[in-house]
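Every protein chain but one is kept in place in this view of the complex.
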Amino acid sequence: MSTIINLPDQSTAKMPKRTYLNNEYGLKSWLLTGDHKRIAILYLISITFFFFIGGAMAGLIRLELLTPQSDLVAFDTYNKLFTMHGIIMIFLFLVPSVPATIGNFLIPIMVGAKDLAFPKINLLSWYLYIIGGGLILWALMAGGVDTGWTFTTPLSTHYLNTHVITAGMAIFVAGFSSIFTGLNFIVTIHRMRAPGMTWFRLPLFVWSHYAASILMVLGTPVLAITLVLVILERTIGIGVFDPTKGGDPLLFQHLFWFYSHPAVYIMILPGMGVISEVISTFSRKRVFGYTAVAFSSVAIAVFGFFVWAHHMFIMGVSNYSALVFSLLTMLVAVPSAIKIFNWAATLYKGSITFETPMLYAFGFMGLFTIGGLTGVFLGSLGMDIHLTETYFVVAHFHFVMVGGMLMAFLAGIHFWWPKITGRMYPEGLSKLAAGTTFIGFILTFFPQFIVGYLGMPRRYAAYPPEYQVLNVLSTAGASVLGIGYLLPILYLTWSLKYGKIAGNNPWQATGLEWQIQSPPLTENFVETPVIDHEAYDYDWLAYKTKHEVQTVG
Amino acid sequence: MDSQAIATLPEHEQQAHEHPDYVRHHFASADQQRETANFGMWLFLLTEIMFFSGLFAAYLIYRNWYYPAFVAGSHYMIIWAGTLNTAVLICSSFTMAMGVYSAEMRNRKALIRWLSLTLLLGFVFLGIKAYEWHAEWVEHHVPGLNFSIEDFTHVNPAYPADKPLSPDMAEKTQTYFSLYFAMTGMHALHMCIGCGILIFLIFQAWGGRYTNGHMNTVENFGLYWHFVDIVWIFLYPLLYLISRHQ
Partner (left out) sequence: MSEPTHHVHKVVPPKVYLAVFASLLFFTALTLGVSYLELGVFNAVAALAIACIKGTLVVLFFMHIRYSSKLTKLTISAGFFTFIVLITMTMTDYISRAWGMW
């Protein structure tokens, strides 16, 4: 199989003398760093930790669902499992996954800057993340929360005595972590671009993060005030959502989903940015329709604010309002589809090779398309009456978030691993992991579409026996999926010491990050770059590398 | 080194720029730093707009649902306190703007004077607010803690022409007061944080930190202070002036 991997001669290759990893030593130099690259690493370690806790919850859920009865855990415990799984996976993993790790690392380099606009705020955002995560762990150990990650009132305000307040505070703090990351990105992209780096020369990865950052800055505060109101209602008893005091429980849902719908775009847009970079590199071709992809990212962000009530169709919103939101939901699917079409057009007549990041990107394209289309089914009012609150919804969002976003995250980690660490991961093992993940994923979540369509409700520990076969299939898939996610932890850690030296540009990719050493210097660039070529300009790259001698160290 | 790979600005050209010591290393110039910090502050204010927007949405809905209850609740507000507080905050915005001007003019003593005046006015506001909240506590108008609908099912002595509410609608005054405390509470919290930062700024200004050309911090704090003032500008008519003519 052909490959575009181009490594320096391993017998003479050495890691560069001075990098961001070795210019300072000691715990304090990491915990008090302003270097966006080190902060990215801090985030990477933290989110991986929380991913496995959330994954453990998922494992327990699937184990319980092997049998129709609630025999592994009690009903209340099951409620706590899916709640904690949701909260951890969404707020502590998916939202920061690409932006806070890969985005933090690369945005300054991609725009040609020495660091993000506000390095101290960047570090603060990581500490806020840790505090939020700590509060979630405390809520977990003190007995958990069982409201569902959606905290629906009046269940969360009046009918439960679990640790809703702690969980609410945790998400509040983690939300500010997200806000500060987004704020930093917007300011950096507007104000810190190198000479010659116009908006339309930026990599599409930057455009996606820009769009996601707008959502973070404008949407997250609404979640914050909603959580404050829930906490106030639980503590001193003000009745903003309490029907007995004249409040409307549905108002909570309006305010909650005003953030939580854009939140799904916060989660997916950075992944789409990764896919643009990966597909271009492994087809050796510029992304088809750069302007369309760039503008569609912003369009997704803008339209994403107009559709939130499609999560509330059966909750008591008026029919007319539901109609409006359903129509707008159809519209919001269009920009996402534009991206898929453009990526497909990029592949057409490209020189395609199948390295691991590309395998994950292919997985993304197929699985995200399925997930996205099922979202359209859910967005049509009639279908939603039947499908909502069933496993169909669960399958839908896992297809887009796990089959889509998590695959994009893994694609990005593998693609930029050589840049971040200076070392290559073992290609054979990584391909195996990618394949395992793909098979495990389909086996886990495809049966859930079927069982949901047949009527199995979500968030139930017990179910009618006729759904058992599909549930067993799903659990079997989950075990395979788990192996697929464990493997990268093992071989990526291994590669830190034993991986091949990568050199500046093992993928022969375009982009400023591939023109500097791997791992980069703390200040990223020796001299401020001046940009005079378009993004994904493979001709320029060919011209540049024609007479280049690869030296490392 | 790959530095020939991309055209770069030769290092010595960059050193020709004056780099005052307050400019951070990742900025090319003091101007870039100033505009960047300013833009960042505005984005933070956007998050504050959206933070308060949830409360305004709730207010809008419940005022329309329970208008008589909102009128009755509003009639128990201490109008002179609210109006005076509005004037106090407007004065404090003026003194803050003058503070920024002093920093621009590199007048250390004037800056400290204006900032101190702003702080004083901030404390006056909080003091009046505390007085109001105490009055509401005494009158049993605090939802969830000691709320009583007694006042609303009887005639309000200040508004003898008002009809007392039915017990059903009188219960809904709790919603009005819930929003009142949530909104003024959130606003007061932002005032407290502002006053805290102001104390820090006065100390720094004393040391001359803002009168050497680097007045970003004062300018950007000014933006925050003005924003908190704008929130109050909207809270005042919405909470205190619901149909004073009745």
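Annotations
A and B label the chains in the order they appear, each numbered from 1.
Quick note on the criterion: a residue touches a chain if its C-beta (ideal position, glycine included) is under 8 Å from a C-beta of that chain, and two chains touch if they have at least 3 such contacts.
Fair warning: this is a prediction, and the values are worked out from it, not measured in the lab.
Within the complete assembly, B:83 is the residue of B:83, B:166 or B:212 that touches the hidden chain.
The residue from B:23, B:37 or B:96 that touches the chain not shown here is B:96. Per the touch definition above, the residue from A:118, A:176, A:305 or A:392 contacting the chain not shown is A:305.
Interface residues of chain A with the unshown chain, by the touch rule above, are 112, 190-197, 214, 218, 222, 250-251, 254, 258, 305-306, 308-309, 317-321, 324. By the touch criterion stated above, the residues of chain B touching the omitted chain are 28-29, 31-32, 34-35, 38-39, 42-43, 45-46, 49-50, 53-54, 56-57, 60-61, 64-65, 79, 83, 86-87, 90-91, 93-94, 96-98, 101, 104-105, 222-223, 226-227, 229-230, 233-234, 236-238, 241, 243-245.
One rule holds in what follows: only the chains that are shown with their structure count from here on.
The mean-CA centres of chain A and chain B are about 34 angstrom from one another, to the nearest whole unit. On chain A, the positions that touch chain B within their shared complex are 113-119, 121, 179, 183-184, 186-187, 190-192, 195, 217-222, 224-226, 228-229, 232, 236-240, 245-248, 251, 254-255, 258, 504, 512, 515-517, 523, 525-532, 544, 548. By the touch criterion given at the top, residues 1-3, 5-11, 14, 24-26, 28, 32, 35-36, 39-40, 43-44, 46-55, 57-58, 61-62, 65-66, 69, 143-145, 171-172, 174-175, 178-179, 181-182, 186 of chain B touch chain A in their complex.
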